[in-house]
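Every protein chain of the complex appears in place save one, which is left out.
Right after this comes chain A.
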Amino acid sequence: MTLDEWWRAYQLYTDYTELLDTQRLDDWIHLFEDDCLVRVMSAENDKAGLPLALMRCEGVPGLRDRVHAIKEVSVYAPRTMRHVVSGLRLTRQGGDFLATASFVVTQSLEGAQTTVFASGVYRDRLTPAGDRLRFAEKVAVYDGDLVVNSMVYPL
């Protein structure tokens, strides 16, 4: 693993959290491969080998549907989410990289205190695209069984 490779992965995660937290979701989609698989899973299902995700987006079309729902369709109270990602580790697999990292996501509803919304681990596959990396697969496995009411934004 070269420092340059690690730096490119670090940039990808920085772009991911910044674009998600500032709700620039159309730009956020550009961080994914066309045929990516993006899932948010409970640790409970993950440990038991059960395939059900909480959110499941197949490819950029699936991501577009989710983003369209968030921006135009769903009814929800306005909120600010903040992702903190730490402990990024990369392993080479063919031309790709397997990446793991811990995340904590806070949620701030308007007029309310900030709360920890979720914590967990990313288990992602990154693939080179020009001089950058993109997500070919992203799995966010959240730790606590009980989601705080509703999950509007992906983890």
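Operating definition for what follows: contacts are C-beta pairs under 8 Å (C-beta built on N, C-alpha and C of every residue); 3 or more make two chains touch, one makes a residue touch a chain; residues count from 1.
Definition applied: contacts and distances are computed from a predicted model.
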item	value
"Rieske domain-containing protein", "Monovalent cation/H+ antiporter subunit A", "Branched-chain amino acid transport system permease protein" or "Dipeptide transporter membrane component of ABC superfamily" - which is the UniProt name of the missing chain	"Rieske domain-containing protein"
Hidden-chain contact residue, picked from the options A:1, A:84, A:116 or A:147	A:147
Which residue of A:1, A:50 or A:116 touches the chain not shown here	A:50
Residues belonging to chain A that touch the chain removed from view	40, 42, 44-45, 50-62, 64-66, 68-69, 72-77, 145-152
